[in-house]
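The other protein chains are all here in position, but one chain of the complex has been omitted.
Going in written order, the chains are labelled A, B and C, and every chain counts its residues from 1.
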Amino acid sequence: MAGNTTGGGSQPASLATHERRALPAVFTRWWHALRELYARPSSALGTTLVLVFLAMALFGPLIAPYSATEQISGAARQAPSVQHLFGTDHLGRDVFSRVVLGARDILALAGLGTLFAVVIGTLIGLFSAYRGGLTDEVTFRFFDSLLALPALLLALLVLGVVGPSRNSVLVVLVIVYVPIVARVVRSVVLSTKQKGYVEAARLQGESTASIVRRDIFPSVTPALTVEAGLRFSYAIFLVASLGFLGVGVQPPNPDWGLMVSQARPYVSLTPWALYFPAAAIALLVIGVNLAADGLKRVMLPGREV
Amino acid sequence: MSDEPHRALEVEGLTVTYRRGQGSLDAVRNVSLRIAEGQAYGLVGESGSGKSTLALAIMQYLPENGLISGGAIRLAGQELATLPGEQMRQVWREQIKLVPQDPGSSLNPSLRIGDQLDEALSDGGETRGGVRERSLEQLRQVHIADPERVAASYPHQLSGGMQQRVLIAMALAGQPSLLILDEPTTNLDVTTEAAILDLVCELVQSHQTAMLYVSHNLAVVAAVCDRIAVLYAGELVEDLTPEQLRSQPLHPYTVGLLDSLPRVGQRAGVDPLLPIAGNMPRLDEVPAGCVFAPRCPIALQLCHELRPDLEATQQGSLVRCHRWREIQAGAVDLRAARPANVTAPDESLSGKIALETKDLVKHFPVRRSLREALRRTPPRSVHAVDDVSLQVGQRRTLGLVGESGSGKTTTARCIVGLVERTGGEVSLFDIALAPGLDGRDAAVLHRLQMVFQNPEEALNPHRTVGDVLQRSLERMRGLGKTEARQQAGRLLEAVRLPPSYLDHTPGQLSGGEKQRVAIARAFASNPDVLILDESVSALDVSVQASILNLLTDLQSEQGSAYLFISHDLAAVSYLADDIAVMYLGQVVEIGPTEQVLQPPFHPYTEALLSAVPRIDAAAGIERILLSGDLPSAVDPPGGCRFHTRCPRLLGEICRTQAPPWQQAAPGHRYRCHIAPNELAAMQSPAFRDHITTVSP
Amino acid sequence: PPPAGSPASEPAAADATGAPAPAQPAASSTLRVAMEAPVQLDPAFASSDSEIAILNAVYDYLVDVDENNRLQPRLASSVVASEDGLSYTVELQPNATFHDGSPVTAADVIYTFNRLRDPEAGLPTADLYSNIVDIAAPEGSDPATGTTVVFTLQAPDPFFQYNLSDNHALIVKAGTEDPTADFNGSGPFKVVNYSPEDRMELVANDAYFIDGKPGVDNLEFIFFADQTAAVDALKGGQVDLNMRMATPLYLSLQGEPGIVTSSIPTNGFDLVRLRADREPGNDPRVIEAFKLATDRQAIFDTVTLGLGAVGNDSPIGPLYADYYSTDAVAPARDVAKARELLAAAGYADGLSLDLYVPESGDRVALAEVLQQQWQEAGINVDIKSVPESVYYGSDNPDQNWLGATLGITGWGSRPYPQFYLDVMLVCDAKWNESHFCDEEFDQLATMAGTTLDEQERMEAYKDIQHILIERGPIIVPYFFAQLGAISDRFENFNMKAFAGRTDLAAITPAQ
Partner (left out) sequence: MSRYIARRLLFLLLTLLLTSMIIFVVTQWLPGDVARVILGREASEPALAALRAELGLDQPLPLQYVSWLGRFLTGDWGTSYSTGEPVRALVLERAGNSMMLAGLTLLIAVPLSLLLGVVAGLKADKPLDATISIGSLAVVGLPEFVTGLILIEVFAFRLHLFPANSSIRPGTGFFEALPQLVLPALTATFVLLAYVTRLTRAGVVEEMRQGYVRTATLKGLPRRTVVGRHVLRNALLPTITVLAISFGWLIGGLIVIENVFNYPGLGRLMTFAIDRRDLPLMQAITLITVLAFALANLGADLLYAGLNPRIRLE
């Protein structure tokens, strides 16, 4: 270290230290963020819930005593017991296993949908808003029109067109959320565009791509992270609602919304098959919301909305 | 007790602590103050020294994480900390009032001014009409010409100056026994600031109210107050009268603040500013000895080890310094101890014109409403810049001054191409420049750079200083990565920052440091012309001074020409060889600095000049107050654009005819109907005397 | 004569349109029936239970079929077949009138059936009635006033009377262009108000020609999109009658105070069918493997919860007592053998297919159970559950019911089995969704459909069952029961296998 500061040292060495320092820096950032999240009871609760569900998604097969689709013969419609913590459903599937294994599904689906929407929305928002002009105007008019359609309605229409499947749900999430994400990004870009350092870069003849990537994008990330968290929680809800309406993920997937919807006619026979997945949805939504709130505090300090 | 004047406020050993994360910091430590009835007390110090904290502690209104952890605050003998809520409200209602720093956010945006005032005045027993009558009276008292209109307005419809007046009117409502003003003029134009200062002085005299006036500008405080307390890093370091401040300040920090303040006519090459080196310590790791020791030019070993006490001098001032006696005796020269490596500008190279604008025009179209469009009302536009012709000689500095909204920034942005001009020409060493950035090639771009006003936005917060500089060097000088990195170190050195800063992110830098990096970045391409738009205005006086000096140094090292933009005539005159004064989109006066600062001046220049706050209570300079606000640039007044506010209005001719250019001296012109000799006769000769006294 | 206890006066009608049900005076009774919203109310096009239920209340069939599939007179007081089986003489009820007061005559019957069989009009019944050569009033009688109609057939049809009772064969007034314009039927109830997708309100037809019917003064159909909501409404007392519901909902109503449940066996079934004309179904070993991989009893237990009957891969169910063969039994489940067969057919590594399922009834649950059972034999299916409108209406030939390789189709109960063979299993059957084509089968089916010898027909049907069990590309895992529940404030509720044909006019308030 000391050698490095005097006389500049050899370049590769200094680059290497740079790298080495950068890696833990990321970790410490996350560690720091996590600690801040745990500084408050509500966001601590939210983060814990999210982490629990995340663990379920990752280690589900290790936790779940049965597979999600196994119809245990002779064990249909059993009330919760030691064998079947959450009971079994009308076909004799273990509800606990299905709830646990369903976590991966919903997290992956809502997560991927959010991710795609965020990536696409960010790209559109960044370039369109930075360039400005007519294309920007037209793009966002179009997005406004999409936003004028209530999300669930739009989702139903789109799913009607592309047919129900896991991929369709992804498509729907993207279509429904890209305009929203793009709008958020755009608003940040429009304010960042005016900043001195962006103008300085322009004065130095930087290319648009480089300015967008190096100067504008980093300012978008906090708002984007927060928005992504928010979108994620809505995505969970939307996926569940679509599952319930039977136009989303297909049976026999342990999709929570689908489970609730399938258990509904059986509510007087197997209430547990309905209430446990419903509770899982609620807890995850609560968790993501509270965690997103906390994330907002960490990422956008001093801003409440 | 009996022979002392009655105390309005006593602060005894006050310590204020902020909780921050796990730890805590003492933002104010063991501060004692006594303000007598009718006394105006000034509180100065750099940003972060704890001024607002002290003010809010006195108000018993600290942020949630703040806590008075020691000492006592007594208002007219009554301890405030122990007052129950209801009584404290009574005290707020009747006895102490605060005029906050930011007038914009201190008024409720969705309530009419009148209603907000009524609220402060009403005590419940009166009719609405009666209260409103008193509100209007209150507005008149702060020289608001049209109180009915203002009372019916919403805050956003008023200018900053007017908002500040409203807040002052509000504060004066209950005839308070103590008035605290926290930087009431910091964000205002010089002309507005001057008017507010006059108002405050007048009110204090007529009301016999005790006042605590907080500012970071010694000149302002000296102009208003009977006594001045200097705060540094949460500690009171000196407590003295304005006379003592002028004649013999004893604390090195006070002296540093004084020497950082440019006076009108002071020139960089001749009489450089002597800024305080270094930064204020972080309050959570205050040094063990004298808090100022790390930055003190005359600090001894003792100073680093032992905290000095606040001692009283024979003259009745208080000072916290181990060496005050030596300073008083003249045994140490505070100024000599500091290096002032300012080199005189090299006049020989001047001659060639580096940057020239001819009849530069920029009009921003105003959007027409649907109705207007249908009625075919001709489109209107903001006349932001009208026929501005400027020349900046090689290696020379042209200063551009004017009130907010006069078009300075727009001029600069047109020149660099961030805004496309509506008309006129811009050329760089005889190369005609395209209006927009896209039309200019890289070589030209690199020869013309700009440093922006707001240091907070000058640097990408997500990149290290090294990244920023390296990128510019790679881009503009075509250097390789390794070479760029080395050069980046050199650039930092050039702006007097240690090379370790290469790894810092902007978040770790102070405002002044950020601005230095921004300057370094602009210098990465060795520009021929550098435009500085209010680049020092947002900074503390001491930081401002050091950047001004840096700019002078860099100019002599690199030979760039500067277009230096500021609303502060003192700063401009310090740096500029020539000055152009702008009013409402037009240049109204232009010429060499010495000439422009001497009568005859354009009446507007005269007003600007008189508004500059001065330490030395301006021997005989009468303040020229401009009435009203800057008119709208959408429909600029006909004839002379200044006629609506001109103190030397001739009459009809000013309203109808555009004034001609008058030649005051060779190279010195102004736009006015009044001939040079007549004008000179009207103007205070004190100006000339004053200016000549400072420039040898 | 009007039904007892119900004065033939205006107020009853006015009442039905106005105040909500609970506010009705005790003297007037209203039966509120929960139903899926109808799409078509033109008798010629109607097909769903709710459509038929409504139309059956407004119009009349010539002959009706009772709960036990026996023919009953309705608008026809008698139907007499000629010796050669080529002509049928129908005598109408003399005092039957349409709601507009005009009498029901031979002309109306002729008009109705001519409309139904007109090949130009493209109605679904055109095929059914293609055997009819002529419909006319007997020589010398004026159809406009007479009440006798003669149907002349090309070939003998042992089931012709059942055909007369086809769901679409509701008698409309001669010359009616759009039957939905004023619902001018001759049936037990008159339409007072129709609010599409929401409800239909009817009042008793006081001039109805059957004594003692209808049993209630007002009839109201309330449409539900959601079966659970309908059952909740029944529990909560907002409707009185609910038919055709999912099995678990039915079970949840059992033991509910104030509600009488009823369940009757039907010949309706869910048909799991694999296309036999393309891979993999064109290999008989694959078909056999599917059959061997399926455990029908387990499906019956979990999906229909033991209501109805276990199926045997043939549409001829136990309900057709004499036609049903008790010794034709689908082979027991044998996963190992199924695997072997698949391997022999070249699917040693398993077989992957999409299974198209309309999301109604218990079909999705059936698909899930099948998926699990088949998986053990190496048949992996992806369930594609789609709305019925897509399953039956999709223009993508690989996804609709006639084109998909593997699908589940619901088939309603019919009074006689020949129908299934003719429309779905013979080579050129219109809805041969499994694309089954078997010479021996076709011969047997044609013979059974035309012979007048009952014994011969019974034999043919038994052979057909053996063929289908052995090589038919279809699995019939169960015959579902028809499930209904009614508030105990009513009685005389006799549900029929096809719920829509239930005689609502027979229901009376409980004593």
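The rule is short, and it goes like this: a contact is a pair of C-beta atoms (placed from the backbone, for glycine too) under 8 Å apart; a residue touches a chain by one contact, two chains touch by 3 or more.
Note that the structure is a prediction, hence the values are computed from the model and not measured.
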item	value
Omitted chain - touching chains that are shown	A, B, C
Listed residues B:167, B:181, B:327 or B:654, member touching the removed chain	B:167
Hidden partner interface residues of chain B, rising order	59, 61, 89-94, 97-98, 100, 102, 105-111, 116, 119-120, 154, 156-157, 167, 170, 369-371
Residues of chain A in contact with the chain not shown	40-42, 45, 141-142, 144-146, 148-153, 156-158, 160-161, 163, 237, 240-241, 244-245, 257, 260-261, 264, 267, 274-275, 278, 281-286, 289-290, 293, 303-305
Touching residues (missing chain, whole complex) on chain C	20, 37, 39-40, 45, 47, 121-124, 126, 180, 193, 195-199, 222, 224-226, 228-230, 232-233, 235-239, 387-390, 392-396, 399, 401
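By our rule, only the chains that are shown with their structure count from here on.
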item	value
Rounded Å distance between chain A and chain B, as computed from the means of their C-alpha atoms	47
Two or more partner chains touched - positions in chain B	none
For chain A, residues contacting two or more additional chains	none
Contact set on chain B toward chain A in their complex	416-418, 437, 442, 445-446, 448-450, 452-454, 457-463, 468, 471-472, 475-476, 482, 485-486, 489, 500, 518, 521-522, 524-525
Touching residues on chain A, where the partner in the complex is chain C	69-71, 73, 76, 90-92, 163-165, 246, 250-252, 262, 264-269
Interface residues, chain C side, partner chain A - complex	227-228, 246, 248-249, 251-252, 298, 301-302, 359, 364-365, 367-369, 371-372, 382-386, 390
